[in-house]
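With one protein chain withheld, the remaining protein chains of the complex are depicted in position.
Let's look at subunit A:
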């Protein structure tokens, strides 16, 4: 799937460039995009190191387990394959909490840790497990209470009421999260009918 999309986007792009005479722009884009990707990763180092360091303390102190016990009833329904007291549950919940408060930078390292634990649960296979797909679905529909970046942009364009989009954004994000969970369940049941995992 990824292979197809990746090759497809690149080849279609290159053919378009040849037809439209946009080779110069494409050449520029190749080097700019790769440089940008490295910049993003380097930028991630600071955030990852800080939050993973902090999270290690929280983990050792037993905070993750406490948090997961608190939210267990709801989240356990979403992840029936994850044992309730498994560290994966703690990371999943802290990732959701961080997303909820718009702390995207804090959410990423936690999400990666959750993935790591889910992979361990899945016997270290390189194939995405059911729980991983559910986790990603919930993550990409991003439950946010305060979309800080958008507020900042609206503010800078002299909006009369920059915060008026907060409520609709919460409703929209709730809709998309519910949809994500339902769509995920649908695909899971379809896989199961076909005899997969």
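Side notes on the structure shown:
In this text, a residue touches a chain if its C-beta (ideal position, glycine included) is under 8 Å from a C-beta of that chain, and two chains touch if they have at least 3 such contacts; residues count from 1.
FYI, contacts and distances are computed from a predicted model.
Matching "Spore maturation protein B", "High-affinity branched-chain amino acid transport ATP-binding protein", "Sulfur carrier protein ThiS" or "TRAP transporter small permease" against the UniProt entry of the left-out chain gives the name "Spore maturation protein B".
In the full complex, the hidden chain is touched by subunit A at residues 1-2, 5-6, 9-10, 12-17, 20, 22, 25-26, 28-30, 32-34, 36-38, 40-42, 44-45, 47-63, 101-103, 106, 108-109, 111-112, 115-116, 119, 126-128, 132-133, 136-137, 139-142, 144, 146-151, 153-155, 157-173, 175-177, 179-180, 183-184, 187-188, 191.
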